[in-house]
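Some notes on the structure that comes next.
One protein chain is absent from this view; the other protein chains keep their places.
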């Protein structure tokens, strides 16, 4: 697929999410659990959030996709991640990884590298995090930045949608990882799913910024915009190049 | 009491909460702790949230009521719940249970069933969760849905207040469990307390929806509406039937 064909495909996937309401289980850092859950609901997916080792397998089995975020990592979370990825592999559920701040913590970077080989569909990370990680060629990578680069095996898309206020709201990167999982639940190609999710969040951010007076009012506006986002918004706002 | 008498009673209880500012301790899932605390404060109660086993008894002793939510359940949380219910029983403090998503996790459902016999005042659950649980006859049950059913020993009220946006905001069900506990702090009859809390949240949701542009702006509007809610709003907006 080339950049020209991505927006109509993303528009179809958005409608598919609205009609199927896929459940996305999130092993999410505790800081942003509610914001990410609200963002998934606003898009049209259904979030769940437990990280209890005794329960995680049941929740992953009921979900259509999984997202793993390494923020607020501790011993119990490590156990839960291992159990969750085991359940995802058994049932062929796609999953996305956000190695949040792994450049600040050598053990977190080591765990991230280890997880890359466990059937990962999409890695979402910033440039500093990407520099520490070597994903297998079948993994799609979203390298976030002023322009987001979505690549697999060296080629893909550059998505220029988005707004600077996004970086002032804690958890928008984590939400991106969860939305990628939601698109993976309705689209088997991880590159297409990841680029569509990136476009959807970027377009919603642009709409939200129009009425925001700062980062505080931008956050509820972003949830409103995700909820109101239409397929034609994606066609109208997309700024995507081949990369 | 019949449905006709409930709104004036709920209006009295709302004023009682504002004048007494009861402290409600919450063993709340980590996803929605702040939202539930803010909702209790907006109503006029005072929240506390610790779930540390070493501290939980001191906090329950200083509270007028307790709410226990089984989301994000783990080993430490189980210990804290047991200690909290012990302290509540010793001091005759009322408590409410929300078995959040117990239909997704057999161990969570088993724990919920076990807790029903520990002096519970009000069980708050959706239809799927209720189907798994058999509360003793003295427990009041709030079965949430498009119409909320508040029953004890087979009779009670159907409350039709509320707004669909409520379901798009993570934690509104959890907040309902906390508001029920707040009303239990000022009203000894659990059926009356539970129906009054359900009416208050439903009425606030209707007021909030008037100015909301989506689920993002609905959330702060709901807190504003709880804060501004008057006894006469309850009389004016109540849609309650005998059930």
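Order as written gives the chain letters A and B; numbering starts at 1 within each chain.
One rule holds in what follows: a residue touches a chain if its C-beta (ideal position, glycine included) is under 8 Å from a C-beta of that chain, and two chains touch if they have at least 3 such contacts.
On a predicted model such as this, the values are computed, not experimentally measured, just so you know.
Chemist: Of A:74, A:91 or A:138, which sits in contact with the chain we cannot see?
Modeler: Within the whole complex, the residue contacting the unshown chain is A:74.
Chemist: So which bits of chain B touch the chain we can't see?
Modeler: Its contact residues with the unshown chain are 30, 33-34, 37-38, 41-42, 47-55, 58-59, 62, 76, 219-228.
Chemist: Which chain A residues touch the hidden chain?
Modeler: Interface residues of chain A facing the absent chain: 29-32, 34-35, 71-75, 101, 104-108, 168-171, 213-217, 219-220.
Rule of thumb we're sticking to: only the chains that are shown with their structure count from here on.
Chemist: How many angstrom lie between the CA centroids of chain A and chain B, rounded to a whole number?
Modeler: 33
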